[in-house]
Every structure is written in structure tokens, then in C-alpha cells.
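What follows is a structure written as C-alpha cells; I'll ask about it next.
Every protein chain of the complex appears in place save one, which is left out.
Each chain gets a letter, A and B, in the order it is written, and its residues are counted from 1.
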Amino acid sequence: MAEGSSRLELSPDRLFPADPGARGVARELYASVADRPIFSPHGHVDPGVLARNHPFEDPTRLLLSPDHYVTRILHSVGVSLASLGVGVSPKPFDPREAWRLLCDHWDAFLGTPSRFWLEAELVEIFGVRLKPSPATSDLIYDQIADRLARDEFRPRALFDRFNISVLATTDDPCSELADHRSLAADPTFSGTVIPTFRPDAYLNPAGIGWAEAIIRLGDASGRSTSDYAGYLDALRERRAYFIEHGATATDYGAPDTVSDPLDFADAARLHAKAVMSGLTEVEAAAYRANMLFEMAKMSTEDGLVMQLHPGVLRNHHRPTWLEFGNDTGHDLPQQTEYSRGLRPLLDAFGTHPRLRLILFTVDAAAFARDIAPLAGFYPSVYAGAPWWFLDTPDTILAYRSAVTESAGFYKTAGFVDDTRAFCSIPARHDMSRRVDASYLARLVVEHRISDDDAFQVISDLVSTIPPRVFGRTGA
Amino acid sequence: MAEGSSRLELSPDRLFPADPGARGVARELYASVADRPIFSPHGHVDPGVLARNHPFEDPTRLLLSPDHYVTRILHSVGVSLASLGVGVSPKPFDPREAWRLLCDHWDAFLGTPSRFWLEAELVEIFGVRLKPSPATSDLIYDQIADRLARDEFRPRALFDRFNISVLATTDDPCSELADHRSLAADPTFSGTVIPTFRPDAYLNPAGIGWAEAIIRLGDASGRSTSDYAGYLDALRERRAYFIEHGATATDYGAPDTVSDPLDFADAARLHAKAVMSGLTEVEAAAYRANMLFEMAKMSTEDGLVMQLHPGVLRNHHRPTWLEFGNDTGHDLPQQTEYSRGLRPLLDAFGTHPRLRLILFTVDAAAFARDIAPLAGFYPSVYAGAPWWFLDTPDTILAYRSAVTESAGFYKTAGFVDDTRAFCSIPARHDMSRRVDASYLARLVVEHRISDDDAFQVISDLVSTIPPRVFGRTGA
Partner (left out) sequence: MAEGSSRLELSPDRLFPADPGARGVARELYASVADRPIFSPHGHVDPGVLARNHPFEDPTRLLLSPDHYVTRILHSVGVSLASLGVGVSPKPFDPREAWRLLCDHWDAFLGTPSRFWLEAELVEIFGVRLKPSPATSDLIYDQIADRLARDEFRPRALFDRFNISVLATTDDPCSELADHRSLAADPTFSGTVIPTFRPDAYLNPAGIGWAEAIIRLGDASGRSTSDYAGYLDALRERRAYFIEHGATATDYGAPDTVSDPLDFADAARLHAKAVMSGLTEVEAAAYRANMLFEMAKMSTEDGLVMQLHPGVLRNHHRPTWLEFGNDTGHDLPQQTEYSRGLRPLLDAFGTHPRLRLILFTVDAAAFARDIAPLAGFYPSVYAGAPWWFLDTPDTILAYRSAVTESAGFYKTAGFVDDTRAFCSIPARHDMSRRVDASYLARLVVEHRISDDDAFQVISDLVSTIPPRVFGRTGA
């Protein structure tokens, strides 16, 4: 292998446009925000990692096993998930061997954002200077393992080094938020880690485990959730508990966008039937549509920002799900409609001064067709960041184009990293800043906006809009 | 505020590509058509404005209140529509204060075509040199108001200055077209203003006011529209009346594209039931599908060009509709299918020598998937311009790419401004010419077409294709 090709180096100009004029503008725009603190209002980092602050176990368990973006691509080229330590209770596996599988298949990631993020993590966090390959796998593994043993690579140290101003986690409504409380109470931790209310399991009577969830909800809230009024009260109570612990938002991954209020009596009847004997498919859909409406209503009452991300077909491959559980790389995007489904909700609350509804999608066609037109009329609606399958450089550019031309910059909600991979947070925000700079640079050189305006916009996108939309104006 | 940023200036290179080579070609292509007369075959300007030729009232009522592109974005950032004078019978409002709200929220429009158009209107029509802001709001308002008081800013003077060769309006089939007649009879007005037959209200028994519309249609045509044969005759008679007054086209905003002829007896039975007691949803759909087919058939008989633009979900927010009426910024795009729906219509008339069917969409995915393939086979079908939510620089580029690679340039119908905002007409056509020049410049520098061909194409797109497709070859 040639010397040249075995070096891992990051160009300072990566992701900037080819045209020299546009590149120059992009460089300056990026430089103006590159070092800003990270506001991360939507992600999936385990707060316990920060609360405990134990050293990370090993490179594989930190960077590979929990990142389904990475493991799914390895799986797609023939690597077994078991050999990568995937799953909540993985079978015995060899972390060093798993790392080698990653390095063996490094070319499978060419051109993907996962490779961009991993390279940034290797270079910028761990000082790796070798390109992953069968020949360098052990060297890299050892270098990272060496770093992880040091105090400055413990979770909180990295949190500080990543310059995270606010980190929102995603939490079960019944959670006591013990880790959040412990972090908040700890005078030695100066970061801000807040919970997010994720009610999915409690809103879908057709989902696995709903009946048990309702019982748990009763226990957590001290309400009788077997009747509908108590169930609603319990949800309200838990939301209030989350607000007490710093939450500013909910996050709901609904199967679809249908929102249709039921009369209280009808809803109560369905709830009772769901608890007792279960619902038909049609009844369950009506139940969910009512609860989507109710979630918006509760947001108008308690002010929690409502994040909605419908349209994901979960756990596509049943054998994999049975063996490895949720979030193992085969949740798939679906075509998704918003305007018809959300009409009742927006008729009722679309101009309500306390509602903020952030719409995410995994269907890129929805940006221009549904989300931007809704955000471009309703004061309550914001276009969520391109997310999950859409968090790639070209799609972020396409998102900016689709949304900006219809609703401007100021009805977008700001970047979210949405990640379980703690170490990818800085790289993901960096990609977003680079790509936004590239988009704005194009607008500048095409004389669509002025240079001054571009600097103002990128500053607002990074620092002003996210805390404002997510209700952390003081952040 | 710095001197620099408070100046409003338009770059001569705006919207041209960044690459210097491509920009040079785009500049020349644009220059070759920049001053050509405007052929406007599809828009919503009130012909009475030209017939009366009264001075425009004030800046706000001219530029802001009637332009739902602008008012919807202000609404989306929290401005009430009432304060902007929106609606057919607006409540009392202060035009100067409304103008200030626009200037206060000028950044909300960054990157949108509305800002491009407004800036062009301010600079090129009214000579405004100050960037809108709270500090400049009154100065700009006063400057425009001053101009509007002058004779050279009356509607007909602007019509001449805009260099409009033909302006098609959109008209109710029952209209006596008094304004068109008065303009045609006026020896002091040399412009051409022609009506367009817009039958929506008469074709959908499930729509509000259909029964009354049918009665109006009977009165206007002197036919008995309570029976189906009389109804069809009345439509034919009104089409003929429009043709007498210069119309060359119809314009139908159908809910969908389903076209299915009924037997005469079945259609007559449905019509009678619709008049008497109303139809079920399924019957109404069958009625509409039959009438879409009939509209095409009538076009093969009388030669009126058929414009079809399905897929708009009208008046999404009921409270806003109840307070302010139609066309107030919350009509929303829907996913739209064409090939299956139009199959019966095209089976019958797709190769008919007198049919010209122009397909518009608000669903950008339809350009490549439905419209271009249809236009690339059927001699009767033309791809309508990117329109409404899709009349933005990047989407015009995407439209050109999607349609050209499948059906070439000569099965497109030419740009339509589709606007209610009279003063935006030149800016909208200018944007279209700039973006088409940019697209063609890319093809030239990528050696996909020759320089000579590019000059021929842009000339045809601006001056030859639109009058030919819209049946105004002599224009």
C-alpha cells in the first residue's frame, strides 16, 4: 500500500463547493460558526453514561456496536450483526475482531456520511492518522483503546471538549429521570442535559407492550390509567414531571400523521376496550388519531414543543428483530403525507400561540410538498432538520433549497444530530455547518442574498434559531 | 445600520451560475431575450383594473394585501392577516402599518422568490434604493405612494411599460366580459387582454355553491341547465362566447385527474339528482370524472386549449377561510397522479389533432414521472410551467432537467406567471428567463447542446412556444 493512501487526513475544505468563488465564501461563512457551542435538542445518548462518567469500555462498544448507521452497512455487505456486538444483550463477541471487520470493509462506506463522521471522530477525537484497513486495524484499535483509558476521554470530559451547551436525551414518560437529576445535582458537572418526553409506547394500542405500558404509566403517575380520564391525567402529570426536570419538548414517532379528535365518550369507550380486550385495526387507528390530536392539545396547555416524525416502517426484517431487537438498521422510510392528516389538528391549534410543532420526515419529497408549505403558513409549524436517512450532504443541500424557497430560513427548527453515537455529535454538527455554509455561499455568488445576510443567517441557524424554537431562549 | 447594507441593489448577474464559464454563457443567452415582450397566457389580474385605469390606491393594497405569496409568509411568522388587509372585504386596517409589518419581517423572505420579485418591483418600477427595514419603512412607503399618484404609474401606463404583448385573465364562465369588451373597444388602449374560461365552480356538484352556479349558468346562456343536455349546451355556448371575446384557452383546477366518460343516460341521471337532492361522494366523483372527459371533448370541438392543474388542497385552515375567504395562503400541494387518471381521456382524444392539453402540477415529483412521459408520447399533451409552489429558481432548474431529458424543450408550454400581483409580472418573467438561461448555459458548457442551439431554444421558449401552444400564433 502506498504511503499516501494509508494516511488519514481531513481537508479543511471538505464538503465545500468546487467553484473557487463559492468555496471562498463558504470557507468564511463556516469559519464564522465552526467553533460555536453545540446545541443538541434531539438525540439518543444515554444520560447514564454522563451520570456515571465511567471510562468507555473499548473502541468497538463506543464507536461501532451501538451505531446502526454503521452496522447496517456492514450487514449489507455480508457481516453478521452478532460478530459486531449488536443488540441490547449481545452474545459474546470479540471487540478487536469486530473492529477488524469494520476496517476490512472500509470501502463499503465510501461516499457515505458515516465514513465522514467516523473519519472525523478518528482524527479529531482520537488523533488517528492511519486509514482503516486490514493492515492498520490493530494499530488503530490500540490507539483508541489507549486514549479511552485516560481521564480526558471519559464521557464528561468529552462532553466539555465537544463544547455542548445543551444536550437533550430521549426518555420514557415513566422514567424517574434519575440520571438527569443526578447530573443536575452534581456541582462538578456544568453541562446541561435535559430529558425529552417520548410517548410512542403509550399512544398505540396496536403496538407490542401497550397494555403493560399503560400499567407502568399508572404506577409512575399514581393515576388509574385503565380509564381514559385517568390516562390523560397521567400523561399530563408525567409531562409536568419532565418539565420540572428541564424538558422543553416531546418527540413522537407516530406511524402516520392522521389526527382526528374523538368525543370524550367515544375515546373513553375505545380506551376501555383497548385495556380490556384489544382493538380492531380500524379502532386502533382512530385511537391513535385522537391521541395525536390530544398531544397537540396538551402542548398548547403546558408549552412543550411537539416534535413529530411519522412514516418509519420499523423492524422490517423480523428474524433480525427477534435476534437483536429494536434499532438494528432495518427501520425503513415510507412515503408520508402531512397536509391531510394534520388538518384537524391544525384547524384546532395551528394558530395557537403556545403550540410549536416541528415536523420531521424520512421522505424527502415531503419537504417541498408538505412541510415547507405548512411551515410557510402556520405560525406554529416548523420544518424539522433533514434527519436519519436524510442527514447526508446532498440531501441537506436539497432540504435547504426545498424549504428556503418556500418558507425561508426562519421557519426551520435548526439542526438535530439524532444520534446514539456520542462521539459523532461534533462531526454531525460540523457537517451541518459546512453544508449550510455551502448552500449559503451558492446563494451569495448567485446574487440571491447578500454577503451580510448570509453571515446573519448562518449565525442564526447555529445559535439563535434552535434554542428559540426549542424553548431554551436563555441557553 | 451600515450604509452598505441599507442599499437595495440588483446585481445584473443574479440567478446566474457561479462557474465563470457557465455564467458568461448565461449572461449572453439572457441578454438575447431580456427585453422581449411578455406573453402572459395564464394569470389572475383583474381586467377591471385596466379597464378603469384608476390610479392604484396605495403601496400596501397594490403590492402586499392581494399577494398571498407574501401574506402567508408574514402570517407564518406571527403577523395577523387582518393587519395586512387580506380578504375580499377586509376589516379596517392601516396600510402604512401593514407596510411596516412587511419591512419589519423582511428577513423572513430571505432566499424566497417573493423577496426576489418584491426587490425587483421596488427597484425597477418604483426606483426604491433603500433596503426595507423598520428604519426605512415610511420612506419607502412614501416614495411608492408618490409614484402611484402620477399618471405614468396608472395601470395602462404600467401595462405598456411592462411590455406585455398579451395578457390572459381568468374568468367565470358566466361573466359578460364587460371589461374585456370595453378594453377591446377602447381606441386609446393598444394592449391585448383576453379572457380564460375557468369552469371549476360548474363541474363539481360536491363544491360549495354548485347549485347556484348552475342556475347562474342557465341565466347567462339562456339554456335550461337543470337537465344535462341543456347544461352541456350552456357550457358550449359560454365557451363560444369566450372565443368571440378572444379566449384561446380554458383553465381547470380539478381536485384530481380522474377522467371517465359516463353514458349520456347515466350522466343525465346524476345531473338531475345533483340538482334535485345532491350526490353522494362516490357519485360526485363519477360526475367530475365524466365532466373532465367532456371538457376535453369540447376542446376537440371548439379548439380551446385545455389547461389542467389538479392536486391542490384548498383552504386548509378553516378558521382562516371563514374569516378571510379563498386564496389566502393555505391552499396546499398534494401528491398527484396523472397517467392512470387521464387514461380514458387520452385514449379517446390523446392523438386528436385539435386537442392541446397543458398539464400543470404542484407536485414536483410528477414532472419526471407523469407529465414528461405523457408529453413525450401524446402529441396533444404539453408540460405546463413550474407554477405556484414550484415557481422558484431551483425548482425551475429541476423542472427543466426533468422535462427536457424526457421530452425535450418543444413539448413544454412556456412560462406562465399565474399571478394576482400585477407589478410582479415583469419580475416573474425575468426570473424565468434568467433561470432558463442558466440551465441552457450548463448544457452548453457540459457540451450537451451547442451554443447556437441554446440561443435558438431560449428564443423559442420566450417568444415562439407560448403563443404557438396557446393558440396565439399571430401574437
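Here is the rule we go by: contacts are C-beta pairs under 8 Å (C-beta built on N, C-alpha and C of every residue); 3 or more make two chains touch, one makes a residue touch a chain.
Just so it is clear, the model here is predicted, and its values are computed rather than measured.
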Who touches the missing chain here, B:346, B:359 or B:462? B:346
Who touches the missing chain here, B:104, B:233, B:323 or B:453? B:453
Touch as defined at the start, partner being the missing chain; which of A:116, A:242 or A:377 qualifies? A:116
For the chain left off this view, which of A:329, A:408 or A:426 is in contact with it? A:329
Subunit A residues touching the omitted chain (full complex): 2, 4-5, 11, 13-20, 72-73, 75-78, 107-113, 116, 313, 316-320, 329-330, 332-335, 362-365, 389-390, 392-395
Listed in rising order, the subunit B residues that touch the chain left out are 17, 19, 21-22, 335, 337, 339-340, 343, 346-347, 350-351, 365, 368-370, 373-379, 381, 401-402, 404-411, 442-443, 445-450, 452-453, 456-457
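The rule we apply is simple: only the chains that are shown with their structure count from here on.
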Please report how many Å separate the Cα centroid of subunit A from that of subunit B, as a whole number. 40
